[in-house]
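Shown here: the complex without one of its protein chains, the others still in place.
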Amino acid sequence: MTHAQLELKGVSRNFGGIKAVDNVSFAVDPGRITGLVGPNGAGKTTLFNLITGGMRANSGTIHFNGREISGWAPGKVAQAGLVRSFQTAMTLPELTVREHLEQAVLFKTAGTPLSILSARKLRAARDEARTVAEDMLTFAGLADSADEVAASLPYGLQKILGVAMAIATRPRMLLADEPAAGLNGAETARMETLFRAVHNERGIALIVIEHDLPMVMRLCDRIIALSQGQLIADGTPGAVRNDPTFIEAYLGSSADAA
Amino acid sequence: MRNYAQIVLALVICAAALSPFLIGGRFTYHIAILIGINLLLALSLHLMLRIGQLSLVQAGFMGIGAYASALLTRDVGFPFLLGMLMAIAIPAAIAFVLGTVILKVRGVHFALLTFVMGEAIVLVFVEFVVPFGGNNGLMRIPAASIFGLSLHDRPSFYVFVLVVVGAALLVLRGMLHGQSGRILDGLDKNEALVQSFGIDALGWRRFVFAVSAGIAGASGCLYAHYLSYISPEAFNVITSINALVINVVGGASLIAGPIIGAVLLVPLPELFRSAITYQQFLYGISLLLLMLFMPQGIAGLLRRKK
Partner (left out) sequence: MLQQFLVVAGLSSATYMLTALGFTLIFGIMRVVNFAHGEFLLIGAYTVFVAQYNLGLDYMIALPLAAVVAGGFGIIAERLVFRRFTGDETGGMIVALALAITIKGAVTIIWGVDSQPIDRPFSGSFQIAGAFIPKDQLFAAVMALVLVAGTYWLLNHTRLGLAMRAVAQAPDVARLQGITPWKTYPAAFAIGCALAGFAGALAAPIYGAEPNMGEAALMKAFIVVVLGGLGSIPGALLAAVLLATIEAGISILFNSSIAALASFLVVIVVLLVRPAGILGRT
């Protein structure tokens, strides 16, 4: 592989004089699981927003699969195969779990208004959505609650549904924003298993923002640490864990988190 | 239960739409035509409300449609149908282009931006006497006719209005139900989420804005050719606000809402011409009470029974 799958060069973003993301560069190879860690306010979610297009960088470039995606709208980034899941559980009112998964597929096909004008194409997309949803229900272990309204599920299951919806769009890379936040021990373990399956069975690359350090260390083969918008450590979990800058910036401030 | 209510409602609406033919009389047709024209404008706003953007420039688009069709048929010699086509296409194209930038503005700011745009459009009609006729507006706009068949008399014009309203309702149904409806609903309820799956949010919003401007333009075209006279103040923000009130009274979450609202509200000023002094106050106070005690509108009653 000559090209990295995702490559950031000198990406910065300011909010009224505060450098939320400050000259961050890194490259991620296909099929890896990367952990993105750092104290609250380090700029992790801002970085995700910059990559997936919710926000425009003040400077720097972002490439995905060799194409520059800086400044693209979120929908376009997702169409290119780079999707994200959110820090909090997000559902649409009234829809069941199965419908959520089907809609994720249909939203991908119906990106632009013109794409669903053809009834034949729409029918084909609906058939596909049904198949994919069925598959994802088993894959993510949501089959038991398939026909329940998603918003009524326990929080942990809603977040698992969030990841499952992202995977249903068949991305090449998933950016997961604090997947274990707000989850209990059993739910966290379940999320971890799901991520391993996403990686091993679907071959999807992952970048995971997570405060649950033990989970990140177990799951990821590489850790990138941010503090005050800057990249302060980058390497294998073992190397980063022993990096003095990382210890000071992260563990030093919240030793109880480890 | 809900389906049953909907069928009954649809039948009542159809009966109401056909009732002028039974009742007859110039005044009846006049009211029915005005309901149709105002309903079109209310439907155009309804589309925008369903994606969560309160647009107060709809009357401006109606004005653009009215002036476009009036000028093209009267001065350029376009046949009525071609004029109408342009009355739909021109506002739609303007909305499509403007949408790229203005739809990025959200919430209150969008309402204010479109409010100012609506006033600006009216000022353009006032200020540019050539070709818009300034405050005097345009007179002697030719009556509608299709392939030589004149729609000058009120019953036949009403039939045409019904056809246009029917077409607009079909367009709205197509957009607000089915997969497209799911997408628009998702954009309203959780834009970040639906975008994360690959929805081109701006593209969809722009599409809705263009269609809505087109429907408003059609309303303006019918208005111009029905009254044969237009002037700028007919298209000011008050007209947009009336369309909003029609939606709110009827219920802004169902297509039936603006229909109910238009049927109830449009005849009022025409029926109570004698009580003109009290009209505005009664209108305001009813709207106020409605907002306080029935915020879902009349169509909301149907929904709650689900």
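Going in written order, the chains are labelled A and B, and every chain counts its residues from 1.
One rule holds in what follows: a contact is a pair of C-beta atoms (placed from the backbone, for glycine too) under 8 Å apart; a residue touches a chain by one contact, two chains touch by 3 or more.
Everything numeric here is computed off the predicted structure, so don't read it as measured data.
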Neighbouring shown chains of the undisplayed chain, as defined at the top = B
Which of B:V12, B:A89 or B:V105 touches the missing chain? It is B:V105
Given the contact definition stated above, which residue among B:I241, B:L264 or B:M294 touches the chain not shown here?
-> B:I241
Of B:F96, B:Y229 or B:Y283, the one touching the omitted chain in the full complex = B:Y283
Where the missing chain touches chain B, by residue = 54, 101-102, 104-109, 111-113, 115-117, 119-120, 123-124, 126-127, 241, 244-245, 248, 277-285, 287-288, 290-292, 295
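Operating definition for what follows: only the chains that are shown with their structure count from here on.
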Measuring from the mean C-alpha position of chain A to the mean C-alpha position of chain B, what distance in angstrom results?
-> 42
Under the touch definition given earlier, write down the residues of chain B that touch chain A in their complex.
-> 179-180, 182-183, 185-186, 189-190, 192-204, 207
Using the touch rule from the top, collect the residues of chain A that touch chain B in their complex.
-> 52, 54, 73-76, 78-79, 83-86, 90-93, 103-104, 106-108, 110-113, 116, 122, 126, 165-166, 169
